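I have a structure here, written as structure tokens, and I will follow up with some questions on it.
All protein chains of the complex are present and in place, except for one that has been dropped.
Letters are used for the chains, namely A, B and C, taken in the order the chains are written, and counting of residues starts over at 1 for each.
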Amino acid sequence: MKALVYHGPGKKAWEDVPDAAVQDPTDVVVRVDTTTICGTDLHILEGDVPTVAEGRVLGHEAIGTITEVGDAVHAFAVGDRVLVPAITRCGRCAYCQQGTPSHCQTVGGIGWIFGHLIDGTQAESVRVPFADTSLYTVPEDVPDQQAIVLADSLPTGYEVGVLAGGVRPGDTVAVVGAGAVGLSAVLTTGLWGAARVIAVDTNKFRLEKALDFGATDMVEVGPDTAVEVLALSDDGLGVDVAIEAVGFPETLLTAASLVRPGGTVANVGVHGTPVELPMQDLWIKNISITMGLVDTVSIPTLLKMVASGKIPAEKMGTHTFALDQIDQAYDVFKHAADNLALKVVLQPA
Amino acid sequence: MKALVYHGPGKKAWEDVPDAAVQDPTDVVVRVDTTTICGTDLHILEGDVPTVAEGRVLGHEAIGTITEVGDAVHAFAVGDRVLVPAITRCGRCAYCQQGTPSHCQTVGGIGWIFGHLIDGTQAESVRVPFADTSLYTVPEDVPDQQAIVLADSLPTGYEVGVLAGGVRPGDTVAVVGAGAVGLSAVLTTGLWGAARVIAVDTNKFRLEKALDFGATDMVEVGPDTAVEVLALSDDGLGVDVAIEAVGFPETLLTAASLVRPGGTVANVGVHGTPVELPMQDLWIKNISITMGLVDTVSIPTLLKMVASGKIPAEKMGTHTFALDQIDQAYDVFKHAADNLALKVVLQPA
Amino acid sequence: MKALVYHGPGKKAWEDVPDAAVQDPTDVVVRVDTTTICGTDLHILEGDVPTVAEGRVLGHEAIGTITEVGDAVHAFAVGDRVLVPAITRCGRCAYCQQGTPSHCQTVGGIGWIFGHLIDGTQAESVRVPFADTSLYTVPEDVPDQQAIVLADSLPTGYEVGVLAGGVRPGDTVAVVGAGAVGLSAVLTTGLWGAARVIAVDTNKFRLEKALDFGATDMVEVGPDTAVEVLALSDDGLGVDVAIEAVGFPETLLTAASLVRPGGTVANVGVHGTPVELPMQDLWIKNISITMGLVDTVSIPTLLKMVASGKIPAEKMGTHTFALDQIDQAYDVFKHAADNLALKVVLQPA
Partner (left out) sequence: MKALVYHGPGKKAWEDVPDAAVQDPTDVVVRVDTTTICGTDLHILEGDVPTVAEGRVLGHEAIGTITEVGDAVHAFAVGDRVLVPAITRCGRCAYCQQGTPSHCQTVGGIGWIFGHLIDGTQAESVRVPFADTSLYTVPEDVPDQQAIVLADSLPTGYEVGVLAGGVRPGDTVAVVGAGAVGLSAVLTTGLWGAARVIAVDTNKFRLEKALDFGATDMVEVGPDTAVEVLALSDDGLGVDVAIEAVGFPETLLTAASLVRPGGTVANVGVHGTPVELPMQDLWIKNISITMGLVDTVSIPTLLKMVASGKIPAEKMGTHTFALDQIDQAYDVFKHAADNLALKVVLQPA
């Protein structure tokens, strides 16, 4: 079969690899019907993720059809249409039993293994371990274009942003960074009744997308960002929840400057350097700062909301490519804002 | 009457001041029967808290007897024995109505006003605003020696450490810094069923006190602090909750290094400088970092636990002084560890 | 001034009474600009609430303007436009400090005192005790027609139905009884992300209103009510939350029959008789049954949601009357379903 193989920093190729096959009785094989590219894939190609070995098939998001099942698989059968999430869940370690497979101890201490520790989903087929506890059935009325967004980016914005941030009815929420993950947070703030959602970004295209996705206000980043956001908040004291969806020191500090006493800064961004936090000002503010990898356990909830028409997830996929045009798709996604792109959708020709 | 007056950095005097008196119909006046000194008072004398004006009477903790009540006070009468907590609660601003008077907007945006924005409790008498919503009746079977600890240090360790940290049954908790506030956290971890409590400090006296106060293990700070603490935790992955009770960058970083994926760092310490947080390592760990000022709303709960004999709060008061020996009391408290002191108790001669 | 006075079962009169006046320094007097009638008022007139003495002015909901303030009132001034909620909050008893003034111990063990233990709001003016902790400022952009619904019925459906029921994103919710309070629950299920809301009633007008107010499905009561509702739920196992908004044994049993294992029955209805609960079937289902009086503490949240346009509260007021036409308003409201009425709105001529 064909797959996108990582050959070290800056190098990748769509090439022949051995067919995916069941190895353990709890495995299934899924034929990939739809996949996409994540910001993390770009980091890997920049050489920032040394745990990815050369020769690894990339990708950790897919919608597909089961073509082979192991002997111990109870819940799925050949022909089932499934969502392969970014996170693998053994179902029995302490983390999985608490609903936090992001740190599944069985699969390596971290639940993200596709396109990282095992071969991934940017391929014609993929082996899925612990299928019973990891896969989700896709309802008939949810098309691939919607469902693919639920494999990683939508649950990331929702779980690491909205849920960890503790958004509650009536809240004012600021989302710093309106890329795919920030917009996923915007899309899902309504699930917890946010009254006001303020998108903060440098890019006009993204800010306008944010309004389209449900933000009530937008603030273009500038010298007065904090002043403008605070002016939109209750009593001018700041927002209840500030979601950071970029991953730089300055964006995290911006988020921290927006939050009112008693509020929460939910960091969703992937950071590469330390951040100097003004603890001399923050300690007294009764704030929480949360951070982490997605668990993808919210997928059943998000599937219901998408199926009921309450989350227009399909708006996230701005560009579509054939699977063998994946190099071109990476190019478009690498310069997403310039290309007016959010997520790219890849499907077999 | 006599009171301890702040006269600028390094200067204070036990001297005559005008008698405390009711100013607003919601005020009462309390004769101070017992007071104490807080680490914050030392910070003020070092000039670190510029919002304290010269001429201010210091102190924000007292047990006393009501001698005068305003016309609008419903819940208290002359002669009542009350606990004056560090935090004043107007009862009607959004923060107070949510149970977070630490940021009471009515009294100045911060609930800590005694010995800060108004005259305090290191005096023969003190005016208490918003008495109905701020004061607590002290049960007869709780002596002053126990109750005084509930005015600030015990609720601080409990609310900002144990509660904000989200300690839950079966948890392993590390407490970094075993001074009065760290020990208050140790004393109250059992209220949420901690299975293991590890005290971390440089000082042997404090570590032994921690064991006496309910810690199950102690680790003396050294090059292998984190290794030793992790060895005591489930699967060696780290503690569920790390409580920081010192206020320096290195102690906060130590706390952050002890916590397992999915855990919480509860910062209780008062910080004076920024802290460089290794976000490149932490972002993926699904941790929360909490911080803040005490609300003192846990006082009713803590009074019940003290009255039932389940929290031996009286162990915290290691030294007793007459009120007019307050200079001497400050000297002992300033060098608490050397003097084998935790809290000093001050009472009229 | 004029007011509606209760003269024993079945008897009431719009007549002269002494002017409302400040009695305690924490009181204010509010001129009534808008009031309404509650189902509870009908119960009183039927003689079902013996704690209402003859001579009592009825009513517990108002929007108005402050005309007099007591000496100890800090937060409000003459001329302020305020919402007078059904529940009075002393702000200092244990119940009030926990945010549950429904059982305020200071005002009589129950927070509902207007038109019950003290004179009420169906009058030209009303004395409001504990004004600072009880009243809410009405934002300029929220007209009386919307705000009046927040004095009792909307928070009742929200707090006692949606909040107590623990509605969470993705949930399926059944609302048994689509009168004013049931429809209030329907209107607010979206604040917690309900995916599906099923209205259950015998009355077509109310069922259609429910769809207009946000229900996704309606089931007319009949022999197969439970079968039809279960068919709409995930896996056919039942709804996550069943809200009972009527107050009869059969409606509570219907609600209990709709809920899936692990779900919640939130009883909002006022009951007059015992209910025989099939505990032999229910004990194993891991359900909760909640019940209670509103606290009205959700009013700030609901005001924000109404102001942001996310809750069309004004749809609830179907009929408008002058204050001195109150007898006629009672007649319409008493036969609400026949008159295609939900809430009646009363304003000075």
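To be clear about the criterion, a contact is a pair of C-beta atoms (placed from the backbone, for glycine too) under 8 Å apart; a residue touches a chain by one contact, two chains touch by 3 or more.
The structure presented is a predicted model; accordingly, all values stated were derived computationally and were not measured.
Per the touch definition above, the residue from C:285, C:319 or C:334 contacting the chain not shown is C:285.
When the full complex is taken into account, the listed residue touching the unshown chain is A:132, out of A:48, A:132 or A:220.
One of C:57, C:110, C:123 or C:345 touches the chain omitted from the figure, and that residue is C:110.
In the full complex, chain A makes contact with the omitted chain through residues 24-26, 70-72, 74-75, 90-94, 97-99, 106, 132-133, 297, 300. Within chain B, the residues in touch with the undisplayed chain are 169-170, 190-193, 195-196, 216, 234, 300-302, 304-305, 307-308, 310. The missing chain lies against chain C, touching residues 94-95, 98, 100, 102-103, 105, 110, 164, 234-235, 247, 249, 252, 261-262, 267, 269-280, 282-293.
The rule is short, and it goes like this: only the chains that are shown with their structure count from here on.
When chain pairs are compared by their number of contacting C-beta pairs, A-B comes first.
Residues of chain C in contact with two or more other chains: 300.
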